[in-house]
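For chain A:
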Amino acid sequence: MATAIKNTAKAKTNPEKCKGCYYCIKACPKDAISIMDIVNKKGYSPTQVDEEKCIGCGACYTVCPDTVYTIE
Partner candidate 1 sequence: MEYVLMKGNEALAEAAIRAGCRFYSGYPITPQTEILEYLSWRMDEVGGEFVQTESELGGINMMLGASAAGARVIGSSSGPGFSLFQEGISYLVAADLPAVLVDVMRYGNGLGDIGQSQGDYWQLTRGGGHGDYRTIVLAPNSVQENVDLTHLAFDLAEKYRHPVIIGSDAAIGQMMEKVALPEMEEHDIDKFHWSMKGCKKGEEQKKITNLLYYMDNYDEFLANKYKEMEDNEQRWESMEVEDAEVVLVSYGISSRVCKEAVKVARSQGIKLGLIRPISLWPYPIKAFEELSDSCKALMTVEMNILGQMVDDVILATGNKYPVYKYTTVKDVPETEVIIEKANKILSGGEV
Partner candidate 2 sequence: MELRAPESISFAQTSFCPGCGHGIVSRLIGEVMEEMGLTEKLLTVVDVACSSLHIDTWKFDTVIAAHGRPIATATGVKKIRRENPVLAYLGDGAAYSIGIAETMHAALRNDNVVTIIINNGVFGMTGGQMAPTSLAGQKTTTSPKGRDVSKTGQPFDVVKVMGSLDIPYLARGSVSNLGDIRRTKKYIKKAFEKHMNNEGFCLVEILSPCPTNLGMAPVACSERIDGVVKELFNTGEYIDKEGTK
């Protein structure tokens, strides 16, 4: 019997590295990324990932200039 391989990897963020360009929000195909209601040490409102929606595709990782994201 064939078993479906489920991709369980999700995007994780490092909010301290985020500079709030929000390229990731535009790039995410599942609208899984939103802006947090906090300000980090650099003075930007970092992003957060909705793990329910995230499919671990890596788009956010790819467009991010500041290595905020890992997919794991």
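We take it that a residue touches a chain if its C-beta (ideal position, glycine included) is under 8 Å from a C-beta of that chain, and two chains touch if they have at least 3 such contacts; residues count from 1.
Regarding selection, all candidates are chains of the complex that A comes from, given by their letters.
Quick caveat: nothing in here was measured; it's all calculated off a predicted structure.
Student: My understanding is that every option belongs to the complex but just one is in contact with chain A. Which one, out of 1 or 2?
Tutor: So the chain touching chain A in this assembly is 2.
Student: Candidate 2 touches which residues of chain A in the complex?
Tutor: 7, 9, 16-17, 19-23, 25-27, 44, 56-59, 61-67, 69-72
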